[in-house]
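Left out: one protein chain. Kept in place: all the others.
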Amino acid sequence: MPHDHHDHDHGALSPSGHPYRKDDDIVLSYWQMMEISVRELLIEKGHITAAQIHNQINTMDARSPANGAKVVARAWSDPEFKSALLTDAGQASRDMGFDIGPMHLIAVENTILVHNVVVCTLCSCYPRNLLGLPPDWYKSRAYRSRTVIEPRKVLSEFGVEIAQDVQVRVHDSTADMRYLVLPAQPKETMGLSADELAYWVTRDSMIGVGLPQAPK
Amino acid sequence: MGGDPAGGINHDQHDFALWEKRVDALMVLASSAGLMNTDSLRRVLEDMGEEAYETMSYYERWIASVSQNMVESGAFSTAELADKMAQIKARGTTYGDAT
Partner (left out) sequence: MKVRVQNHWPPGHIRTPAYLRGKTGEIEREIGLFNNPEQNAYRLPPQQQRLVRVRFTMAEIWGDAAETPDDVIEAEIYAHWLEPA
């Protein structure tokens, strides 16, 4: 006889492949009460509307590493775009049609001599308006404190070994700029179209803790 | 912070809950409305101290900061917040009931 599962209670995975956060079914926490209260008060007082909240959530949901992957893939296949990206990554992203709002973006290029990695030691600054929300580990104390003192060890824990003749550059997002790593194009992808190339670009490669990978 | 000793990096990730996405949206919209800004968000977070970092999750700290920012900029008073939170509590025991 078929067994009826309430999957969200039993550790099943969400469409993105991650565990669901217990949400609607659990006992309301103090901070959740605060969120509801702040939201309703701001709406009642006329500072924001429910529609704006809904739209902002949709806007953030639409932002994901796939956007960054398209930017990188275009840079790999179009030298003029790559040059524009390295000059002003924010403008180049907007020119591709991405709405990144007021974000200031700098692209830093990995080469045979340089490997770049991005961190925000002071909080959790991340190019969210292009890539979406950062992963939990990026916001962790361990990542934030160790990446500026032992980047190669951190990278090695992520599975990336950097040769001794390559310089590691750590970018600490201390102020108004956000950073996108432009990974080096893997040799085996030469000749692929921009659409095909995008599948090789991982989120971690755009933070600098990973390298582009063949799509599964 | 930078350079302080720390252990291994936990690679677990989670999907964001609706209430967390709402907190994020509130921060962005309240900033656009001129009621706070990224720096004031961060300043309040920093002033909450070590214990908050140890005991509260990322978006719990954010909603605490947004709320304090709203009181500081006069968007609502602490009394109004208290009354509202009591109303919310009375609606039900789960997030789904109270929203």
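Note that the chains take the letters A and B in the order they are written out, and that residue 1 is the start of every chain.
The working rule: a residue touches a chain if its C-beta (ideal position, glycine included) is under 8 Å from a C-beta of that chain, and two chains touch if they have at least 3 such contacts.
None of these values were measured; they are calculated from a predicted model.
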Sole contact to the chain not displayed, among A:Ile26, A:Ile43, A:Met96 or A:Ile149: A:Ile149
Touching residues (missing chain, whole complex) on chain A: 104, 121-122, 148-153, 164, 167-177
Contacts of chain B with the absent chain, listed as residue ranges: 1-3, 36-40, 42-43, 46, 72-73
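Note that in this section only the chains that are shown with their structure count from here on.
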Separation of mean Cα positions, chain B and chain A [Å, integer]: 21
Interface residues, chain B side, partner chain A - complex: 1-26, 28-30, 33, 35, 42, 45, 53, 56, 58-60, 63-64, 66-67, 70, 75-76, 80-81, 84-85, 88-89, 92-99
Interfacial residue positions of chain A with respect to chain B in the complex: 14, 16, 18-29, 31-42, 45, 47-48, 52-53, 56-57, 60-61, 121-124, 133, 135-137, 139-146, 148-149, 154, 157, 172
